[in-house]
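In what follows, a structure is listed as structure tokens, so that the remarks can point back to it.
Every protein chain but one is kept in place in this view of the complex.
A and B label the chains in the order they appear, each numbered from 1.
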Amino acid sequence: MMVRPKHQRLVLLILAVTALIGAVLFAMWGLQDRAAYFVTPSDIAAGKTAPGKSMRLGGMVVKGSLKRNPDGLTIRFAVSDTKAETAVVYRGITPDLFREGSGVVAEGRLGPGGLFIADTILAKHDERYMPPQMANQ
Amino acid sequence: MNRALRFLPLLVLIAFVGAVAWRLSSPADQKIPSKMIGQPVPTFALAPAIPGRQGLSSADFSSGRPRLINVFASWCVPCIAEAPLLTELKHRGLPIDAIAVRDRPEDVAAFIERNGDPFDRIGADPESQVQLALGSSGVPETFVIDGRGVVRYQHMGPIEPGDVAMIVQEWEAAK
């Protein structure tokens, strides 16, 4: 069938709007369980977080808490925001700035027993601070 | 419906501009707020960063008078930018000590030669150990320490002209 010109624009418009709404709904559905919320040890201690959901945990690596497993690859440490602490386990190569007492952001999930299983560890800061005028790159 | 739809992209744009304007007016708080405020400075003793000068140790902060610690490095560009403001703070009567992070004596000397020397003592922290112990993970940072050696204020990043009055206030408050 040949759609009449007058109708054709309307049909295309409806198609476009449907596609747009569809995309937004699809995006919202995707964001529902895939956006990683930024949480602190206090949030975890207060039970605000559901186990199994991906999230980012931020805080300081507690001094004296860093332990290496005998396999040489797995590390365990505690992250604190001064009010609460969360135990974290991570397997892999740690970033250069990762040290006891330094800021850290761990990406991962909360496992059973309140243990945070990290997939990625990001050191919190660049070694340099950049003033606004220079922070282009 | 047809007419209204024409303005849809415009609405998306307005929402976007609104969100960004909000972010510009209240910049993201990416920092974890300082954990050190209200805590005593960790115990440390640093060798002088330049031969012949005084080094810096935690004992220097129990004199009863509030002091500033400036964490800097000669390889750090923003540190140059804030150097004149440190000199200004010095002129206003604030005593300042410094920790030079991951630096070489000749570079520190050249830095001070070029950018002014408002520091009473300069300790060398070649491995960033004291820096990290102080809860600082970048340079420059400036701390206000009260007369009993307790951290009262931590300024992350370079001091900008607008910050000078605030730092003087923090220092006055620490007396």
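Here is the rule we go by: contacts are C-beta pairs under 8 Å (C-beta built on N, C-alpha and C of every residue); 3 or more make two chains touch, one makes a residue touch a chain.
Definition applied: contacts and distances are computed from a predicted model.
Remark: of the listed names "1-acyl-sn-glycerol-3-phosphate acyltransferase", "Hydrogenase-4 component B", "Heme lyase CcmF/NrfE family subunit" or "Electron transfer flavoprotein subunit alpha/FixB family protein", the one matching the undisplayed chain in UniProt is "Heme lyase CcmF/NrfE family subunit".
Between the chain not shown and the residues B:69, B:85 or B:156, the one that touches is B:156. Within chain B, the residues in touch with the undisplayed chain are 6-7, 9-10, 13-25, 27-28, 30-31, 73, 75-77, 80, 102, 156-158. Contacts to the hidden chain, counted on chain A, fall at residues 1-6, 8-9, 12, 15-16, 19-20, 22-24, 26-31, 34-38, 54, 56, 68, 71-73, 91-94, 96, 107, 125-137.
Heads up, the rule we're going with is that only the chains that are shown with their structure count from here on.
Distance between chain A and chain B, defined via averaged C-alpha coordinates, is recorded as 28 Å. Those residues of chain A lying in contact with chain B across their complex are 10, 13, 17, 58-60, 81-82, 97, 99-103, 123-131, 134.
Contacts from chain B toward chain A in the complex involve residues 2, 5, 32, 35, 76-78, 81, 132-133, 135, 137-141, 156-158, 160.
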